[in-house]
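Complex shown without one protein chain; remaining protein chains in place.
To keep things simple, chains are lettered A and B as they appear, and every chain counts its residues starting from 1.
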Amino acid sequence: MEGFGEVLKMYRKTEIINDSKAPPAEGFGEADMIINVGPQHPATHGVLHLVITLNGETIKNVEPHLGYIHRSIEKMCESLSYRQFIYVTSRMDYLSAHINNHACALCVEQGLQVEIPPRAQVIRVLMDELTRIASHELWLGAMAMDLGAFTPFFHAFRERESINDIMEETCGARLTMNYMVPGGVMHDLHPSFQQRVKDFMQLYKSKVHEYDEMLTGNIIFQNRMKNVGVLSAEDAISYGCTGPTARGSGVSCDVRKLYPYEIYNTLEFDEVLETGGDSFSRYMVRVREMQQSIRIIEQLIDNIPEGDFQTKTKAVLKLPKGEFYSRVETARGELGVYIVSEGATTPYRIKFRSPGFSNLSVLNHIAKGSKLGDLVAMMGTLDLVIPDIDR
Amino acid sequence: MWSFSNIANSIHEWLSNNFNPTWTIIIEMVIAGVAVISLFALLGLVLVIMERKVSAWMQIRLGPNRVGPKGMFQSLADTLKLLVKEGLTPGGADKFLFNLAPFIAMIVAMLLMAPIAFAKDFQLWDLNIGVLFVSAVSSIMVISILMAGWASNNKYSLMGAMRSGAQIVSYELSAGLSILAVVVMTGSLQVSEIIESQRNGWWIFKGHLPMLIAFVTFIIAVTAETNRAPFDLAEAESELTAGFHTEYSGMKFALFFLAEYVNVFIVCAIGATLFLGGWMPFHIGKWEGFNHVMDYIPSSIWFFGKTFFLIFLIMWFRWTFPRLRIDQLLNLEWKYLLPISMINLLIVTAMAILGWHF
Partner (left out) sequence: MFIKKYIQEIWGAVKSLLKGMRRTGYYFTHHKEIITQQYPDNRETLNLPERFKGEVVMPHDENNEHRCTGCQACELACPNGTIKVIFKNELNAEGKKKKAIDKLVYHLELCTMCNLCIEACPSDAIKMAQTFEHSVFDRNELTKILNNPGSKIMDGVE
């Protein structure tokens, strides 16, 4: 075989460029190679950069490099007033923009000690759950596309689209709504809101079995997902995973159940838990979670109380000196907003605990030793939104 | 009656009357070459627009609808765009092999056209080992992919090429075995004889269940051999960006693209020839009237109809299923398709010896 290598060298006149002179990393074997997935790559859905050490098709190490879309939102918020900073958080996890805004509004309200009218609470919960469904629909399509099934992507967008239309009508935008304000919501519901939500639920129910036919039951899909990227409950806790990622490993962590905010404690819904810990369990958690969201919406849609949609707050908001923390369950996990106030009109320091960052951190742990093809299945079911990780 | 063979015959007669035999042969070869190349171009255009329309309708979209009536000239516009684009050769690439690879892919596809019977008595080369020729030549395809992947000096390309090497080499086995099933039944490797043997019924009907199994294995295996989804691991967009042709652009990329579609056409044509009777019309036993009506449909329409039906089937797979993983792909071949088609071949052989078919 040595002779063959010599012949090859002689034959190849052209030199390999980009041959790094840097010493190889620890544990980097002879036959290993490094490939850079991202920052521009079809599977990363954003500017995530993964440095992957491969041995053939087997992954030895995955190192995420962050910072390509860092906009220093936390620092930016320090110079914005308590009304103004909420809209910026839509740009973190843009798929659950509404829920992000909700968390901020909750935190400010906690500082201001204002009561929110019941109508506003119901509207907020309704919007949150609609956002959750929309986010999961997009995740479903994108994940299927990562696995090579293109068609469910478009089908999932059909449902997502009708939610976006509802949002557009009531909030005035499709993605970055900025609908939550301290003290309630910005506008009242659109008159046709109830009817359109009901139409959407009908559409959803008539189409939901299609995903079972095309994905859940599909033998290729099951083989791609089952026993792939297994995350044990202990690891999920120690890495700080939340949301469907942790619930797929059997960790009960639904903020809506454990630390209920707004009217969640009066609603009937189940915390979805799966015990497999693999990609398929995470998939099933999200699919079943959509049904729970539908259940919540069904309970609320005919019982929206009359009344104000906003409590009157002062034109210039001032939080008393102190520290405030609020947590909500976004589509990806637990989002925490931590405000330190010095009593001024702008926060002294803001910290966001975003779910995507902790969920990404398990990637190396679960990807080691699996095939390159599995990596997309894992990344798909971790449901990464890059601006949420980088902020 | 108008037919391809009549046209061919009259051209031949006219040429032999006006030229001496050597020139006749040369001119006929040129005509055949031009015909094959134009068929290539045409197939590329038709299949691309077909795929885009099929995928669009399955994905509740409209698909291309701007260029020409209902977007029918979209692929023409795309070809034009690809023609004027720069064909970039990356700096670290092996320039000779890099540029050679797409042409090998095309040459293989062209060679495969030779033994296909497009209509009654209309065939470029009815060689007596037709089916063997097809399976032999089609395995050269993997060389062009390996060449492209290796010469690109890109890790994604290399991985795509290695995957496709493993894939094509293993799936050739079950494709070959299911072709053998027909050969055993017919007792000949010659394409025209295989078609002739289906005069009283296509093999897929005549051969009972074993033939149906052979047909299904054949379709799965050729889908894998042509690197189509759900076996498109060589390209695997979400994993390897574009696999072995990541570094190709412009017309060189178009050649790979075209070769893929032409290969799909060829394997479907072979499938139609072996299992669905080639240009043979559909006949039902003793229904004389019905059979007579079927005979009126030109043989070329029968052939292209069957082929396009199979192509549609392969497209249908592509737009429905997720992609397999490399080890699952090899598992499918070695644990399922290969044993099944081997046992199937045994059964078919027994059937052929005992005469258990119509």
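One rule holds for everything that comes next: a residue touches a chain if its C-beta (ideal position, glycine included) is under 8 Å from a C-beta of that chain, and two chains touch if they have at least 3 such contacts.
Treat the numbers as computed from the prediction; the structure is a model and nothing was measured.
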Next item on the list: Could you tell me which of the visible chains the hidden chain touches?
Entry: A, B
Checklist line | Selected from A:E210, A:E234, A:D270 or A:E323 as touching the chain missing from the view | finding: A:E210
Checklist line | Residue of A:E168, A:D235 or A:E271 in touch with the missing chain, whole complex considered | finding: A:E168
Note to self: Can you say which of A:S96, A:N218 or A:S326 touches the chain missing from this structure?
What the structure shows: A:N218
Notebook entry, point to check: Touching the left-out chain: which of B:V54, B:L127, B:M294 or B:A352?
Noted result: B:V54
Notebook entry, point to check: Going by the touch rule given at the top, which residues of chain B touch the chain that is not shown?
Noted result: 54, 57-62, 65, 316-317, 319-321, 336, 340
Item checked: On chain A, residues whose C-beta touches the chain left out of the figure -> 80-81, 83-85, 87-88, 151, 158, 161, 168-173, 176, 178, 181, 186-187, 190, 210, 213-214, 217-220, 315
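Assume only the chains that are shown with their structure count from here on.
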Check: In the complex formed with chain A, which residues of chain B make contact?
Finding: 55, 58-61, 91-95, 153, 155-156, 159, 163, 229-230, 232-233, 236-239, 241, 319-328
Next item on the list: Give every residue of chain A touching chain B within the complex, in rising order.
Entry: 12, 14-18, 33, 35, 41-43, 57, 144-151, 153-155, 158, 214-215, 218, 220-221, 223-224, 371-376
